[in-house]
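Take a look at this one; I'll ask things after.
Shown here: the complex without one of its protein chains, the others still in place.
Chain IDs A and B follow the sequence of writing; residue 1 opens each chain.
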Amino acid sequence: MMNRIIRRIQRFKGWFGAAAAFCIFYGLYLGLFDSPPDYYQGEVVRIMYVHVPLAHTSLMAYASLFLGSLWYLWKRDPLVDNMCQAAAGLTVIFTALSLITGAIWAKPTWNTWWTWDPKLISFAILLLIASGYLMLRTFVEDPDKEGRYAAVLAIVGGIDLPIIYFSAEWWRSLHQPLSISMRGVSMTGDILLPLSIMSLGLNLLFLYMLMVRTQMLYLTNLLQAKKGRLLSQVHLTQTSS
Amino acid sequence: MTFLRVIQWVVWKDLISEMRSRETLSSMLFFALIVILVFSFSFAMDQDAAQQLIAGIIWVSFAFTGIIGLGKSFSAELQNDALEYLQMSPTPKGAIYLGKMLGNLLFMLVVEVMLFPLFVLFFNLNIVEEIGLLLLIFLLATLGLSAVGTLFSALTVQIRAREVMLPVLLLPLAIPVMIAAVESTRGALNAQPLTLYFHWIELLTIFDVIFTVVSFWLFELILDS
Partner (left out) sequence: MTGFYLRWAGVIVMAITMAVLANKNYQEHLASISPEAVLAGEHSHATLRVQGMVGSGSLTGSPEEGHAEFELLGETKHLKVQYQGPPPENLRELKTLILIGRWDSGSQVFQAQDTALVTNYGFVASAYLIAFLVLVASVFSMSRKVTCLFQEIKESKLYEPELETHVEHR
């Protein structure tokens, strides 16, 4: 009675988890021990190897939420809806983490926890949109409506995000003439390799988490549905006897 | 031409019910007046500070008033199950969206036009030369707000906690409109040359076009019973 895809996920998700763990541990080794300290920032630059991949992954999470929402509106498959809900939760986790690590990186390099940089503004709004998405889902009773409304919000948000980024960039160029930049961090091989390994690892971890979370939501719904049916059966046997 | 007729009837219906009850307009107006008062007390501005801050204050009060109007737009339909008739009616849903959006735009613009002289009066603004441009900015920004806002008003009216969810969902998405409206209004009020803030007006136009089209297509999913 269980969905075929869910069974397949149960069988194969372990590989994603293992690959993610391998890439992350290798990336941690490269980022923490193997790569040289930066000329200007010193050892603090190592925060980049966790912050930038986290930011990439949160964009990836929102992208999968956006595409999943389009797919859901097209096919109306409840499993896809579970996938979207899972992706939204993960977007919140990854965006919050990239904002926090970004603040920790900004303090020693820019001497402030927060600045109104277009990327920061866009990520903060991304966090707001994704949490609004999760809030919206808790306030709708009908599961079909829940999926549709949430998908509409995700699509509007996805179209809005690039516009938010560009308007924030114009706005900043008006109010904060280029005082802050990534000075001194040149993208050479020493930096690029740990960055891309870590990015790959976190993206794989995201896929793994997406599978697990989709499974979790699907099974919760399944259990609820089955319990409801069991109750109605009790009702049936009682009325028939 | 049923499409245009539906738009026309939806707008007409909203106008008539508003003319009879005057609920939406009066609540928006009073709310906006209170916002203006609170702002002027909390900032205690001199002339220079007013020049810098006034555009932001204008748009914050317009946006909050707009949210009141947008929230009322569909919750009024809940009475006598009017919403279900809208859902069941065999008319194209996009037409209902456009009608509702135009109605909201009209209400918000009326309130803005009534409030703006008060701002001019209270904060000693000099607007004589730029009045046409300011009205264009108001029109474009309000269109953007009502394009997204009508969609989310129809969405939140069918869920629990609708008064909370409308601003929570709408305001983050309306950030580009707010930034562009504030920057271009400030430019116009400070009599800067048009080239300095013309790109904000372009941004507003692009936002309006994109979100009117997107909401037009997505509205069918919201009003589907």
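By our rule, a residue touches a chain if its C-beta (ideal position, glycine included) is under 8 Å from a C-beta of that chain, and two chains touch if they have at least 3 such contacts.
As the structure is a computational prediction, the values presented were derived from the model and not from experiment.
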Omitted chain's touching partners, listed by label: A
Options A:I5, A:A63, A:L97 or A:L193, residue touching the unrepresented chain: A:L97
Touching the absent chain when the full complex is considered, from A:F66, A:W105, A:Y133 or A:Y165: A:W105
Identified contact with the non-displayed chain, of A:V44, A:M135 or A:I159: A:V44
Residue in contact with the excluded chain [from A:C23, A:V140 or A:L205]: A:L205
Hidden partner chain, residues of chain A it touches: 1-2, 10, 21, 25, 28, 32-33, 37, 39, 41-44, 46-47, 50-51, 54, 93, 97, 100-101, 104-105, 107-108, 205, 208-209, 212-213, 215-216, 219-220, 222-223, 226-227, 229-230, 233, 236-237, 240
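The rule is short, and it goes like this: only the chains that are shown with their structure count from here on.
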Complex contacts: residues of chain B adjacent to chain A: 148, 151-152, 155, 158-161, 165, 168-169, 172-173, 175-176, 179-180, 183, 199-200, 203, 206-207, 210-211, 214-215, 218, 221-222, 224
For the chain A and chain B complex, residues of the former touching the latter: 73, 121, 125, 128-129, 132, 135-136, 139-141, 145, 148-149, 151-153, 155-157, 159-160, 163-164, 166-168, 170-171, 174
